[in-house]
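Note that one protein chain of the assembly has been removed; the remaining protein chains are unaltered in position.
Then we have subunit A:
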Amino acid sequence: MAPLLDIRNLTVEFDTPEGTVHAVNSLSYSVEAGETLGIVGESGSGKSVHILAMMGLLPMPPGRIVSGEAWFDGQNLMDMSDRELRAVRGGQIGMVFQDPMSSLNPVLTVGRQLREVLVRHTDLTGTKLRARMIELLEIVGIPHPEARLDQYPHEFSGGMRQRVMIAIGMACNPRLLVADEATTALDVTVQAQILDLVRQLKQDFGTTVLWITHDMGVVAELADTIQVMYGGRIMERGPVSPVFRTPHSAYTHGLLKSLPDEGARAQRRLYQINGSPPNMANPPKGDPFAPRNPYATERCLNEVPPLRDVGDVPGHKVAAWYDLPALLAQENEVAK
């Protein structure tokens, strides 16, 4: 079966006074129908930009889509006219953005902002429309939905606004739900509730989910597949548990070490990856992570590694010239 979403060779640049920023570099990946893909990576790794580019929401200028295709359900989003794309957005592809504080229009009621998307993509009218709006707020766990519809965003807490955003994103039963750091601004309990909600959605509607986050813990909880991005490229990708158990990229390894494990949770001491993210206006020549990578070889600094199969687990791929499990095993030997 063809994947629901297939991104091929997507390259996005920004023209800035400091020069050309290479935000996304020939990115290719696919998501199967019903799959939940968790995308992680430090700030600036191209997570948001590639989604915006795919959805025709990239500010152009300064942004520029240099090349690429994004096949959704057999159609290339990149070839679509503005009009065709508008029919897909909000309908077949629902989106939830980070920062619930600024993502809702302050002068329109929440009900109105929810109604807009339903009126645009469904045939619902009158009492049926209102019933669906109330149902949606109920699904995302907003108490007293009837009264809440007539309120304005500033009358909602951050967590409640994020729920509204999710209700808008899933309003038209999209086949693909894209959430870009949808829970980052929320406290842990609210975040847990929202993750439950998404799991419920997947169960009930078989929604395909693309969940972008900084939080490896969220990926572990929610995703089937993890995709680690750095410098606008995929560093590693694969089914969640094998990647967590045996990371093959030093960057994934670093991210996992920075996740507080059971024992260290009490101390809350986070492992920090040394160095800072690359300047994408002047990116490293080879593996973008090489300058910060203690395991980097001469080749890493000069040549971009291709994404290759790791071997033992189907779908587990890494972009690295070095063999991380072997290197880690060696380290362990020495330590003993």
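One rule holds in what follows: contacts are C-beta pairs under 8 Å (C-beta built on N, C-alpha and C of every residue); 3 or more make two chains touch, one makes a residue touch a chain; residues count from 1.
Note that in this section contacts and distances are computed from a predicted model.
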* Structure fact -> Of "Peptide/nickel transport system permease protein", "Adenosylhomocysteinase", "FAD-dependent monooxygenase" or "BLUF domain-containing protein", the UniProt protein name belonging to the chain not shown is "Peptide/nickel transport system permease protein"
* Out of A:P17, A:P61 or A:G74, point to the residue that touches the absent chain in the complete complex. => A:P61
* Structure fact -> Touch assignment to the omitted chain, from A:R86, A:R132 or A:H214, lands on A:R86
* **Of A:L4, A:M78, A:M165 or A:A182, the one touching the omitted chain in the full complex** => A:M165
* To do: Pick out which of A:V21, A:M78 or A:M95 touches the chain that's been left out of the picture.
  => A:M95
* Decide which residue listed in A:D15, A:D79 or A:E155 touches the omitted chain of the complex. => A:E155
* Missing-partner contacts on subunit A, residue numbers -> 55, 57, 61, 82, 85-91, 95, 97, 99, 102-109, 113, 116-117, 120-121, 152, 154-155, 165, 168
